[in-house]
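Yeah, one chain of the complex is gone here, protein chain that is, but the others are all in their spots.
To keep things simple, chains are lettered A and B as they appear, and every chain counts its residues starting from 1.
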Amino acid sequence: MVRYILKRLIIMIPIIVGITLIVFAILNYTPGDAATLILGFDATEASLDALRAKLKLDDPFMVRYVRYLVGLLKGDLGISWRHNTPVAAELMNRIPNTLGLAAYAVTVMLILGIPMGIISAVRQYSLLDHTTLFIALLMTSIPTFWLALMMMLKFSLELGILPATMPTSAAITWKHWVLPTFMCSANLTASTVRTTRSNMLEVIRSDYIRTAKSKGAGQFRVIMYHALRNALMPVVTIVGINFNVLMGGAVITEQVFNISGVGNLLISSVRTKDAPMAMGCIIFIATVIGIVNLLVDLLYVFINPRLKSMYVRNNAAKEES
Amino acid sequence: MIIEKSNQIKKKYKKRSQIYSIWLRFKRNKMAVAGLILLSILLTVAICAPLIVKYEHVIKQNLKIRFLPPGRDYWFGTDALGRDMFARIIWGARYSLSLGIGAVFISMSIGAVIGSVAGYYGGRIDSLIMRIIDVIMAIPGTLMAITIVAALGAGTVKLLIAMSISLIPTFSRVVRSIILSIREEEYIEAARSYGCKDRTIIMRHIWPNSLGPLIVQASLSMAQAVLTISSLSFIGLGVPAPTPEWGTILSENKVNMRDYSYLCTIPGFAILLSVIAMNLIGDGLRDALDPKLKN
């Protein structure tokens, strides 16, 4: 098991190298000069040259990229070109907000999505099922930023219950998170409902559920003891994919609610060609996604007896030798 | 018994062509048909926009008639600059839908080529392509599009490029997996065993069977693309201001949302309706292609 985790973590390294290379190339080969963007259009040619020399912008592309990687190996994310502060420090300021948003959204997605999907499947074709499916269709198709606007209109402007934007300081309360969380999780909760429902329906019709019924088990027992675990296995794998989508949505949510998170930082750094900062953000996002997917895979192994017994056997064999 | 039953249903359809039977199953799904009708209407509006309102109404400012509520002359009211919202929404269909469809078309074509090469040749080429795709897929498509647009600067064509690039990995993967799975199918083996030529196998078996899942993926991706494009425009990274893309219209009007809520509700509904239509068609097609799931 430990070996498997290590292997997965090692696989993340080439992915991070690749993704930083792509971002570095995008920043390098798109129009716009970093020095001008940092100093402003009225900067003198001399000061621009001085900055270019300081940032070593005139070196060839690969030389600069390898230099960055070497720094990264030493654990140095570099200094922001624009703010002249360490990238790591700025990231540390932003990470809690982004991770918080993601965590709240995933929680809502699981806590609302899975039970709704199960109930909908168990009461297939009932009014409740039709309503749930209709809302789920609406929520997968709705532009979430527009949903956020409408909620702001209702809850912030009309009723004044919930704040519409995020304060920068420590004045953040749970109320500030309600609308962003809602916006960030709406699509994915709906897709979780739909996936859970269709998996559950498939499991309910399987032969072993019929066997369970033929033993005289009641409906509650059939659903909770026999069907749930089998139905959730595919849902678990989809949580990983959904988390990927969620991180994309989180960036837009941060923009709409003006949350000072990593996504916001990424957009502003790419715009100003602040390469070290942008790369830092991408590395963070790719790492989080990689780790979450690893956790999801581990969870999958844990709930799937076929895989689990494989690993348990391996461990036992190792202990013997 | 369920299997026996579906066999009987299959027997019934045996005489008709495959595409016709898919259409029959699709037709029976009322929601999917509703989606198809809705999308047809929206597309007609987008294509016929010049016949409905002249483009000059879209950009003509008239400060005397600012913030008119929806009424007889201006069906959807007027915005802060006195522009006709109806004209903007109608022409917005052109931009929003064509961008979404265009992005899917471009990425599907490129993705199909990449995926086919990977799936057909296999071996080293396959693993090289798949490693590159893995790297790109390590960050979300939306984020990739945002990064590209942010680097290129806002603009309609740049947005189209960014969206297309961000969708290519998905299509490459889908096409590759379809080709791999079809190559393994027993009916291909069977076709070969009774002496079918390669060309016949590709035309008669591989193509028809891979087209279905590809179309399903395309319609679902299209819905996603329309959503992402409008989101990007909304946060100022997409179609720039005077152009009437639906997300851009929302972005322009959000400051006046408190007092003139219709300025924000109507464009939002336009996006919602088109995305619902595309999702319904996608779901309907998927069910029609895979009758197992239905009963």
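To be clear about the criterion, a residue touches a chain if its C-beta (ideal position, glycine included) is under 8 Å from a C-beta of that chain, and two chains touch if they have at least 3 such contacts.
Just so it is clear, contacts and distances are computed from a predicted model.
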Per UniProt, the name of the complex member that is left out, chosen from "1-acyl-sn-glycerol-3-phosphate acyltransferase", "Monovalent cation/H(+) antiporter subunit G", "ABC transporter ATP-binding protein" or "ATP synthase subunit b": "ABC transporter ATP-binding protein"
Touch criterion as defined above, residue of A:T165, A:S206 or A:T287 at the omitted chain: A:S206
Given A:R3, A:K74 or A:R306, the one touching the chain that is not displayed: A:R306
Residues belonging to chain A that touch the chain removed from view: 124-125, 205-208, 210-218, 225-226, 229-230, 303-306, 309
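Just so it is clear, only the chains that are shown with their structure count from here on.
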Inter-centroid spacing, chain B versus chain A (mean Cα positions, whole Å): 23
Interface residues, chain B side, partner chain A - complex: 2, 131-132, 134-143, 146-148, 150-153, 223, 227, 230-232, 234-235, 237, 247, 250, 254, 257-258, 261, 264-265, 267-268, 271-272, 275-276, 279-280, 293
Touching residues (chain side chain A, partner chain B) in the complex: 14-16, 18-19, 22-23, 26-27, 30-32, 137-138, 140-146, 149-150, 152-153, 157, 198, 202, 205, 244-245, 247-249, 251-252, 255-256, 263, 266-267, 270-271, 273, 278, 282, 285-286, 289-290
